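This is the structure I have questions about; it appears just below.
Missing here: one protein chain of the complex. Every other protein chain is in place.
After this line comes chain A, so read on.
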Amino acid sequence: MTMIFGVPMAVFMGQLTLGLVNGAFYALLSLGLAVIFGLLKIVNFAHGAQYMLGAFAALLGFRYLGINYWLALILVPLVIGGLGMLLERFLLRRIAHLDHLYGLLLTFGLALIFEGTLVNLFGVSGARYATPEILQGGLNLGFMFLPTYRAWVLVAALAMCLFTWFMIERTRLGAYLRAGTENSQLMQAFGVNVPLLITLTYGFGVGLAAFAGVLAAPLYPVSPTMGSSLLIVVFAVVVIGGMGSILGAILTGLGMGIIEGLTKVYYPEAANTVIFLVMILVLMLRPAGLFGKEA
């Protein structure tokens, strides 16, 4: 059997895929955080909870309304994104003129409310969401066994990242968003409806989190606490990459996933902490983050 640095090839590749899949989630979530931060200047602490809500919406939609996976993949981000827009319109907008730390605190409170409510309704033990039939099973690539669903997650997440990149860098709406990130007051003076743009942006960021949640539902147990611990890792990823660039967020996310996966192979004790250690290293060597602009 082929060995890579003393580890069987199949194990190595298996963990690498796992790492890439985790990295795809880091990329999707940090992308959403970056989009929201760009225009609203707040860190959305409810991002993890909104990811969790996405997974739960898929689960409950299937259980009670018979909505299948593919429909959920489209409907859930719209519904949760809509909920996000309501939150922005009625809560976040009221504190938009204040220090942006208040936005962090408000969304933290919202995260506690969402998580606590679902813990009470469904308990902390996770529920299973069935993998759609087409994506069950796996592909034998000769040197490794690739579960079809993981391959699909990777493709879907990357497609979504590219779609986001395209929307922001290549469309008129994206040009407004980029201009608003630079100077929203000037934008408003030019006659652009900035408050509406902010609402849509927040909704889009939340929708990305919910999309990630639906993708994650067949992969991990769907539980109310699935988002919060993931979010803290994503924060570390954001600190490592900086929130200045979209491609930066995607690359950092995938890279950190791979590093985490490889750590699981060679030194499993540190698998939980390796991303935080990388963050410490980056803070010492390049405090602004790998792709960061601000000091």
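Convention: a contact is a pair of C-beta atoms (placed from the backbone, for glycine too) under 8 Å apart; a residue touches a chain by one contact, two chains touch by 3 or more; residues count from 1.
As a convention for this text, contacts and distances are computed from a predicted model.
Per the UniProt record, the chain missing from the shown structure is "Amino acid/amide ABC transporter membrane protein 2 (HAAT family)", taken from the list "Oligopeptide transport system ATP-binding protein", "Permease", "Putative NBD/HSP70 family sugar kinase" or "Amino acid/amide ABC transporter membrane protein 2 (HAAT family)". For the chain left out of this panel, the touching residue among A:Leu65, A:Leu78 or A:Leu105 is A:Leu105. Check A:Leu91, A:Leu146 or A:Leu219 against the missing chain and you find that the one touching it is A:Leu91. Among A:Glu133, A:Glu182 or A:Glu269, only A:Glu269 touches the chain that is left out of the view.
The omitted chain makes contact with chain A at the following residues, 37, 42-43, 91, 94-95, 98, 100-102, 104-106, 108-113, 115-117, 119-120, 228-229, 232-233, 235-236, 238-239, 269, 272-273, 276-277, 279-280, 283-284, 287, 295.
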